[in-house]
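Encoded as structure tokens, here's the structure I'll be asking about.
As you look at this complex, bear in mind that one protein chain is not there, while each of the others sits in place.
Per-chain numbering from 1; labels A and B assigned in written order.
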Amino acid sequence: MTGAGGFGRMRRKEDQRFIRGQGCYIDDVQLPGMLYGAVLRSPYPHARILGIDTLAAEAHPRVRAVITGASLHERNLAWMPTLSGDRQAVLATDKVRFQGQEVAFVVAEDRYSARDALELIDVEYEPLPAVVDARRALDPGAPVIRDDLPGRVGNHIFDWEAGDAGRTEEVFRDAEVTITQDMLYPRVHPAPLETCGAVADFDQVSGKLTLWETTQAPHAHRTLYAMVTGLPEHKIRVISPDIGGGFGNKVPIYPGYVCAIVGSIITGQPVKWTEDRSENLMSTCFARDFHMRGELAAGRDGRIRAVRVTVLADHGAFNGTAQPSKFPAGFFGVFTGSYDLEAAHCRVTGVYTNKAPGGVAYSCSFRVTEAVYLIERLVDLLAYELDMDPAELRMRNLLRPEQFPYTCQTGWTYDSGDYPRTLRLALDLAGYESLREEQEAERANGHLMGIGVSFFTEAVGAGPRQHMDILGLGMADGVELRIHPTGTAVLRISVQTQGQGHETTFAQIVAEELGLSPDDVEVVHGDTDQTPFGLGTYGSRSTPVSGAATAIVARKVRERARIVAAAMLEVDAADLEWEPGRWFVRGDPDQGRTIAEIALAAHSDLELPEGVEGHLDAACVYNPPNLTYPCGAYVCVADVDPGTGKVSVRRFIAVDDCGVRINPMIVEGQVHGGLADGIGMALMEVIAFDPDGNCLGGSFMDYLLPTSLECPAWELGETVTPSPHHPIGAKGVGESATVGSPPAVVNAVIDALRPYGVRHADMPLTPAQVWRAIQGRPLRTDLAIG
Amino acid sequence: MTIRVAMTVNGTEYARDVEPRLLLIHFIRDELGLTGSHWGCDTSNCGSCVVWLDAKPVKSCTLLAAMADGHAVRTVEGLEQDGRLDPVQQGFVECHGLQCGFCTPGMMMTARWLLDRNPDPDEAEIREAISGQICRCTGYENIVRSIRWAAGHPAEHPA
Partner (left out) sequence: MQVPAHVEYERATSVEHALSLLSRPETRVVAGGHSLIPMMKLRLAQPELLVDINGLAELAFIVLDGGQLRIGALARHADLLDSAVAGECFPILRDAERVVADPIVRLWGTVGGSLCQADPSEDLSAAFAAARATAVIKTPDGERTVPVREFHLGPYETVIGRGELLAEVRVPVRPGTGSAYQKVSRRVGDWSVAAAGAVLTLDGGKILQAGLGLTAVGAEHFVAAAAEDYLRGRAADEDSFREAGRIAAGHCQPVADQRGPEDFKRHLVAELSTRALRCAAARVSP
């Protein structure tokens, strides 16, 4: 349990229902008269729809409705806006544009009948050539995917630049050493264990829609549904109950949700839609798919001078990336990394392909995963080129604490950090020098052992209103705190936990500020009828934004309590001092009042000063002045069997700096989870496509996730450099490990293969890829292995 | 066309008329309303559906309810006995073995079975035992520690 304050290791309050199997996830929701929906999906990646015959399906005795694009078109719902200002088909009308795209929706009395009825729908397709290779998407003569958009003649979506191209070119021309490397961050998928789903219940009498939904952003969804469906916003209630993992997968609005709503409106009964795993992997938002050409310019002494990168971003058939609207490539601009550069420049080109939409997901912090992978691989390539130790090279180039706040070459102002200290701790925990000695001995015996280092700067907590919005909605979060007359409290927040422990950590923030016990603070979240507006949980923004808002609102309550206490004690408010839990008279500590006493008095007939309202509550909307910049240093030790290509991760050391830690136990859990992601992406996860556009990652037999046997016992450490602009000095941490771990693993494997002269091979480093890399012929991993 | 399926679940007898194709996980969740066991994939890989059938863990998405007719099933709802949490449940709370909670019932059922057979498993044995079940949140470390905690704190009055 915690000490006098609220911060510290504390068992989670929410565990009590989960360990009893009493969580309420979407598929647990049962309403009287509830019907079940199922989606018919396209087998083709690109095809014209010549006709859809639903008569047989409608005739099925247990089917209540069959919805197609044509029927949605009548309601102006065949298309819906995406989070990137594009539009996405809810149900296909003219064409299908990716394998797995939604074509029709069946509503039936039970889920098995709904599934059966899908086979009774007859769709006539005229297959079209598909764009599968992103690198061919801009070829002259490439099939045009988005001919639904007026004036579209190709598959180009956007170009985006950051940094100074001219200055960067100067440095490159001048540099003693330049490195160039093509690297792919393959298409992967967040794959939360609970798939996406919704239960839509439209009440025809009141005109109110209640929507249970797997959403990381209930308020944003409610506003979007109001805009899209025409239902007035005050008649829409979005409830995000317990969510079985999000990782960005549950940020977008999916066609299945809209169809469930329409199904409920048509039938007058609740409609549940829950996708199966293949639907989740094939049609919901994927992550990454950045084809990068990275260049690094340096001095022979190892001084990193400039970084340049061009990126081809595969966005799939609809541009559905979920990031602030002015940042089509998210926060990729932090590819400048943790080093002091003279210049940097990047150019990102987004293209359409015949694949599912998405790109920003899977704990990427809005493309920071891609940025960190790029820079940390380039640094290792520089170390390889100069025959320098990669840890030493980093130590020489890391930003120094006195350089903070540091504005990098692409305009991001890193708030705080002591990078050398963080790296030093990781190296010490790893026993880095001994590991290198061991490696030398192993190499002499022909064994392949690798040590990979990665240092990352993360950018989380979106975001300042003047720079960031999603579809015009600002990213400020509201929060409300009320102290009841008998002294316990309720905190209403807008962010949405999917396992991060908000019911505990946010109570701890209030406890820390007011001296209450966290057990006496109820945290309410997930229901738009009961919580203030905010943009939700993703990009590790909950602590930086809503955590700040909570601290501020608790301080507001504390200040109101001071005034009430002064009235109770008949002294001047200025004569009172605070200790956790009570205001007392300066110099006369026995004269004090606890929060509970003050709360009761605030609800009583106590006379309060002119202009001071009663009760003991406050609200706040927090607009963050900046992002927060957690960082970390990771060391991975791996062994490679050259005869089979099999990689085994022996150890993984992770030192994270996320500023002040509200609950270290929860922070460590977040890090553990992200580290497993790194093993997964580095060694086994990929969604590839064959030349016909068939998705090759549509099940957990094909899309492999790491198990307990691939993950080592994680070794964690911490440094703490508080964020200077955050009220409690905290930074986000939820995605740090997912950001920092893949390059550490890849660096370790490439390091292990040093005796073979391997410089790079793309993820996933499966046995086949490792063996091929040793042969000097690594595989291209976004396409089918041929 | 339906058949009569009867089984004992957590000590209570249930009987329902169901289609022969009904999967055991759907019988438990939708027919009996015991929603503590979950489903998360199509290919028997994720393990969020693990329950006990005749005291052995099974991926209940991979059996028909009909196959369990006449047998005994135990689910997460049956771990707590007479208001007392099972040590594995307590261990998961003590050691932060869960985050979103979705894989947790399956993990706990496997843990309980492991500890019944091997009361003092080492880390490797624990990792092997849960290697057929996926967690996306915890990176497994705290699940292992939770099970170790349960091993170190057996119930005073075992069921």
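Some points to look at:
Simple rule for what comes next: a contact is a pair of C-beta atoms (placed from the backbone, for glycine too) under 8 Å apart; a residue touches a chain by one contact, two chains touch by 3 or more.
What you are looking at is a predicted structure, and each value in this text was computed from that prediction instead of being measured.
Across B:L32, B:A66, B:L79 or B:C137, the single residue that touches the chain missing here is B:A66.
Interface note: of B:E19, B:E80, B:E94 or B:E123, the residue touching the hidden chain in the full complex is B:E19.
Check B:M7, B:V58 or B:A151 against the missing chain and you find that the one touching it is B:V58. The hidden chain makes contact, of the residues A:H46, A:R64, A:K95 or A:R111, with A:R111.
Here one chain is not drawn; of A:G166, A:G446 or A:G643, the residue touching it is A:G643. Where chain B meets the missing chain, the touching residues are 1, 3, 19-21, 23, 25-26, 39-45, 47, 50, 56-59, 61-64, 66-67, 69, 110, 128-129, 131-133.
One chain of the complex is left out; on chain A, the residues touching it are 111-112, 115-116, 276-278, 643-646, 683-684, 688, 696, 701-702, 704, 706-707, 709-710, 766-768, 771-772, 779, 784-786.
Here, only the chains that are shown with their structure count from here on.
Considering their complex, residues 19, 21-22, 26, 29-30, 33-43, 45-46, 48, 75-77, 79-80, 85, 89, 92-94, 96, 98-105, 108, 123, 126-128, 130-144 of chain B touch chain A. Only residues 11-12, 14-25, 27-28, 30, 111-112, 191-195, 242-245, 247, 276-278, 498-501, 665-666, 668-676, 699-701, 705, 707-709, 711, 713-714 of chain A touch chain B when the two sit together in their complex.
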